[in-house]
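A single protein chain has been omitted from the complex, and every remaining protein chain is retained in its original position.
A and B are the chain letters, set down in written order, and residue numbers restart from 1 in every chain.
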Amino acid sequence: MARNALPPVRRGLPALLMDRSVPGRHASTLPVCDVPLSPLPPADLLRDDLPLPEVSEGELVRYFLHLSQLNYAVDTTFYPLGSCTMKYNPKWHDEVAGWPGFAQVHPLQPEATVQGTLRLLYQLQQFLSALTGLPAASLAPLAGAHGELAGMLIIKAYQRAHGQDQRDTILVPDTAHGTNPASAAMAGFKVVTVPSDAQGNVDLSALKDAMNERVAGLMLTLPNTLGLFEPNVLEVSRIIHEGGALFYGDGANFNALLGQVHVADLGVDVLHLNLHKTFSTPHGGGGPGAGPVLVREPIARHLPAPIVQVAEDGTFHLVTPESSIGRIGGFAGNFGVLLRAYCYIRSLGAAGLREVSEQAVLSANYLRVLLKDVLALPYERTCMHEAVFSAALLKAHDVRAHDIAKRLIDYGFHPPITYFPLIVPEALMIEPTETESKETLDAFTAALSSIVREAREQPEWLRSAPHGAPVARLDEARAARQPDLRWRPAAP
Amino acid sequence: MTLPDDRRYSREHEWIRPEGDAGVIGLTRFAVDELGDIVYVELPAIGATLTQFASFGVVESVKAVSDLFAPASGVVLTVNEELRTRPELMNSDPHDAGWICRITLADSAELDALLEAPAYGELIGSE
Partner (left out) sequence: MTYSPHTDADRVAMLEAIGVDSVDDLFADIPESVRATRFDIPSPLTEQEVRAELSRLAGRNRIPEVSFLGAGAYRRLIPAVVDEVVGRAEFATAYTPYQPEVSQGTLQATYEFQSLVCQLTGMEVANSGMYDGATALAEAALMSARITGRQRVVVLEGVSSAYREVLATYASGPDLVIDPIAPGSLPLDEGAACLVVQQPNFFGYLEDLRRCAEAAHAVGALLVVSADPISLGLLRPPGHYGADIVVGEGQALGNAISFGGPYVGLFACRQEHLRQMPGRIAGRTLDAEGNPGFVLTLQTREQHIRRERATSNICTSEQLVGLACTIYLAALGRTGLRQVAELCYQKAHYAAARIAALPGWRLPMEGIFFQEFVAVGPRPPAEVNAALLRQGIIGGLDIDGRIPNGMLLCFSELHSRHDIDRLVAALDSVGGE
């Protein structure tokens, strides 16, 4: 078998909490009640059973640490998921987010008692405006897609405020993340897909054909999900603005553009950023994140509430813009994530942020060049923060992108995103980020080369990979046909 | 791939097998193979009216969703209840036990707009 591969060992999974529960055990101590007891509500309002696990503290820690060891994570493994920007996250950010001076602040405290927090949020709004050229920001959206929803509702409000109620359509290129069409639909828009041309750019003639008085806006991911920057972006902007539509920028891939361009100069009217990606928050197994939305001045009155403003006396306040689309989350945004972004920007400065995008793009192109002969490169041009390859040639050996991904696990690497974007057959979408060393990128290239060799010589070994993970390949069809979504007591 | 010649095929990969005044509808083997493991079928309601070439339900694999298009117009008489618990029947036996529903044939002339087995075979051969 291949060198470097992990040995074929299965560790198996630990029993579920409820199955290890023993009556009488507990993992917490609570204060005794020191006030005179009042009668509880009538019995028919009370629950008679509370089926929660009963475990000791030591068992609890051991159980969850066992679970943690079943994961690959950025801190243990190269994790080149395209479009996810899995970079190293500075540890001290986590520590300061836990400081009582921030973590113990209640969101409804009188504003006079939270001036430190509000000042920080105000400055972050300013920083994000400075980086994008868009003057107004709301930090309220709680994730990237949440920012998209806010942005779509802003565009709807803007068009209605200009008597353009008939504009009920959003154009979305076929390279977009699924969240784009889903967000537009959730805001009540019809979605029309715009195809890409042979270079992976927006097909300009198709865009012109799609433009009409029903179009409210275009959503464009910058760079797009092929990892390519749209060289005709100024022309795209001209076409949609001349047609009376707004230009929505999806900033999920902003790691490629940090310190390179003010996206406002590209014509973008409304933009969201995924702070957890570009500005470094641990991704937490899927969240939390933060998805601030930024806009041009005439659109600022529609921003979601609240935004932070400074009064003449220098005090900071949460306010609702005059024609706001409204409140989009329970409070004022995911402060814990916003704080980390503040730390990141404050400690890197403009030059440091520019170095981030330079290295991210340099590393992606380095992989592009190393891997273009190992896998196929459907769009042979300079990429930005990520490169998309195709494993279609290996179909001749009955090996799919999926099999390559699973086999990478045995080499100690987290697989890239597979089968996206949809327009690339057998796609492998690889984003190395700026924090992975050249040695890691070289080792990853060696692993993929070895796997492609295996695909020709022993394809069955790939089709049954991974061999060194805690579980073998999982039956997803069974999971969907017979959903088992929660613990249930064993039949007596 | 052998295609039964007792029925007609649509370009959207549905088949319809006439049974007197009625027709039985299903998805072709080519289509289910493209979809992969089918995990869920959204069946039409009994009594629902289908319109030729309009969507009447969806079929889902693990990572894809596909619309079902009616090969002919008519009212749903029965549906294949077994698919609710065993959608995999569509994978294992798409042209028979994996049938989807049975409808009245509103206008048998509509079948002329569909393909016979050899023509459909040619269509999928070129895809």
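In this text, a residue touches a chain if its C-beta (ideal position, glycine included) is under 8 Å from a C-beta of that chain, and two chains touch if they have at least 3 such contacts.
Quantities reported herein were computed from a predicted structural model and do not represent experimental measurements.
Across the entire complex, the residue among A:Pro288, A:Pro378 or A:Pro425 in touch with the chain not shown is A:Pro288. Of the listed residues A:Ala137, A:Leu171 or A:Ala184, the one in contact with the hidden chain in the full complex is A:Ala184.
Summarising the interface, subunit B meets the missing chain with residues 39-40, 60-65.
The rule we apply is simple: only the chains that are shown with their structure count from here on.
Chain centres here are Cα means. That of subunit A falls 39 Å from that of subunit B. Put simply, subunit B touches subunit A in their complex at residues 36-37, 39-40, 60-63, 87-88. Interface residues of subunit A facing subunit B in the complex, by the touch rule stated above, are 419, 476-477, 480-481.
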